[in-house]
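The other protein chains are all here in position, but one chain of the complex has been omitted.
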């Protein structure tokens, strides 16, 4: 094993990153060293790159970002038994404390003291990454290898779609970034009968159709709500999956939701949002769920099962494959809206 | 049986009501005529009386209001078999269509075409009232007679409290009108371990304590949120029951809710409300439920069982008992904030 | 409209039926007369035909059997508004009382006083049938016309499969009669990742494969349990759908069920069954559900949605299409095990 590795480093409290050669870290007790084979880029990474207000408040440089990846186990710290050298793995990058009420009652995905690797500590945009054994996910050989670095955002989609009944349901998805697009495929694979995808970006709308959406609409166009209501016999959709965090999308989404329906909110509004609670939630007898991360590890088992059964085609969402050293180019592609999911490969 | 009866009549599209002698109605096929023994007053009745914008948009005079009552079956329309003359009854006053998706899937309480007796058709502020057989609730003899006219608002409370797990949970109730106060008793009877009641009105706070709240606080005072968070070990409450519809109470309530908690919203905001969805719902992984009416008739069975087992003391909420002819006085007592629940008896 | 119609009549308390010309019945208030276009045959009809002990205890001749059908509305009784003449319809043949605890709490499918048309009163093996308006199901034009007489048994399958989470789950189905076979298609359409079908009859095993089962096995063969356990990584299946009612199948099924799994039992054992409750249910922390009929009408909405979205191929299960007058031949085909689902058309 080499003693140094290539890494994307957020070196300064300022925009940008550096591509550097840094020492390969050594796994401590209960830790696993993984040789990264592919890492994909999330919107969070763009925030860190651009050094926006959220990043300024949360990130403490120097930091290696990156929280979506797959690779091979390179070395084991003391006491690790869950994997062995050479195993292909990914990992849940939310490191839960294991001791709070939430962790001890099946809600570790909303742990009160969560640390996110790639955000609060070094992540996976590097030749190697260190993970706690508890967070390692050993990959089934049946999972398409190219999808293995996408389990984090795919898990967000699976968590959201399966947060309530989906079979035989009509579904509106507001916002078709990567997670929204994945959600289309997951919902269809799990028995949703009609999926309506709403997205302002024309390229993403095209991908939404490829992912299997039954009807793809531009929410900015005329009569969108009317069209969906008509298609559902005037009733509205059974399930709303809110993936944009945009106030207008939320308003539109809730207007589409049928009385007694479920709204699962994953998109994160950047500021408070005004909603007509009486009309949209209370009189409707609606159920609204806040969705965060992935259930540890129920979501991972579900995701693996669906992928291993070859029930999800994720290919249309992967728009670019670059070298890790092309990180800046990946950022540009995401900023332009041209890219959806970019996979980076360390050399 | 007399041919005429005393009735409270909203005769004009204007404030006020008249106390009139009107003909006793005749039950049609599938209908039941009930001699009203007690009817209690709801905030809705005050809206109708004051002729506020909501009432102006919804009510079509002439109308006999009143949707909380108990009485004795006086006559049966053709084909009625569920009750017989003399039976003591109350009724669910939301008349569901029976044919919409919601009605056919166990959600009749949010029927798309609901008609409310006492709002959309004649109700119970009269010597007699007409009800469809399907909506009649035959009273168990074990139910305290004085409580029988309170089943509508008590049902709101039972529906809200039991909309999710409550045993061994901590609960915050924002707003202690009649339904909020009933919710205290229901939550305690069903195993809530600590109930925090939040209410601006001092008289209602005193009643909240009588109903069994463990801690009663004025939300306008300093450090209320801190006090509740401290009492819950910094975690926040497991369950929020929002009974006020007030934006500040909603904001406070959500700030108290623990990560992974349940918020059940029954209070109806009069306009859109701004909420920090990211902080209060999404990152928290919270579940928010819109609650409307009572489940038909699961809530009624639950309510009857709790009352028949003598597990609910509702007495502190009944502040006044008047004659039906004193309707205007009842309105004044409610307007002044002096009254909580007023029971009216036709003569 | 003709005044008489062809009908299959169980005329005597003895084996066999007669094909007779009988008067077309007249719908009473709240009833609908339907011209039957297709009726399919259930195992129950064979019990009635053969006059086995169950039939002797339950059936009171004369009776027109038949409880699976589709047709067109021919006439309306007084007060019927849910359908109009010419509408294509099927119906839920379990007529619930509407007044018991179960009916009033969303469990009408297990009504304490249920009457089954075609069993306890005249059914659909005739030119015309009478149904209560409440039980009529108006067919979506998107449903393949040939499937419309199969909604009763398909509903059993949908009810069973969707009685708990099915997406991303492994499933064992013990018994591949019509309902078991339908369950394969429903489970696959709703996201089951691996369906193991167990059936002793070779013809039905072939159909099970056509319906989409991932692995079809003869439970009488060597090493069946071992094979399924190995395929599931030693864990066992997430979900058991018991469709045979056979003690050996139940024993095998429970042995396949993983710890923490769900067993949904629809097959009806003809006598008490011995089970190792400690090993198979208690230490496993399993959930066992008794499944009966179809949820009114949640199951119907689910079924319609899946069929209208063209997600279910039922064709392989329909082995024969005969004239209603060939009823005796249909019985022979079922007795021989050659037929699975026989559809009869009145002339």
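Order as written gives the chain letters A, B and C; numbering starts at 1 within each chain.
By definition in this document, a contact is a pair of C-beta atoms (placed from the backbone, for glycine too) under 8 Å apart; a residue touches a chain by one contact, two chains touch by 3 or more.
Bear in mind the structure is a predicted one, so any value in this text is a computation, not a measurement.
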Any idea which of C:46, C:281 or C:322 touches the chain not displayed?
C:281
Using the touch definition from the top, which of A:86, A:106 or A:220 touches the missing chain?
A:106
Out of C:241, C:265 or C:340, which touches the unshown chain?
C:265
Residues in subunit B touching the chain absent from view:
158, 162, 165-170, 189-191, 193-194, 301-303, 305-306, 308-309, 311
Which positions on subunit C touch the chain that was left off?
101-102, 105, 107, 109-110, 112, 235, 245, 250, 258-260, 265-266, 268-278, 281-292
Determine and list the subunit A residues touching the chain excluded from the picture.
81-82, 98-99, 101, 104-106, 134, 296-298, 300-301
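Keep this in mind: only the chains that are shown with their structure count from here on.
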If you average the Cα atoms of subunit B and of subunit C to get two centres, how far apart are those centres in Å?
42
Shared-contact residues (touching 2 or more other chains) in subunit A:
none
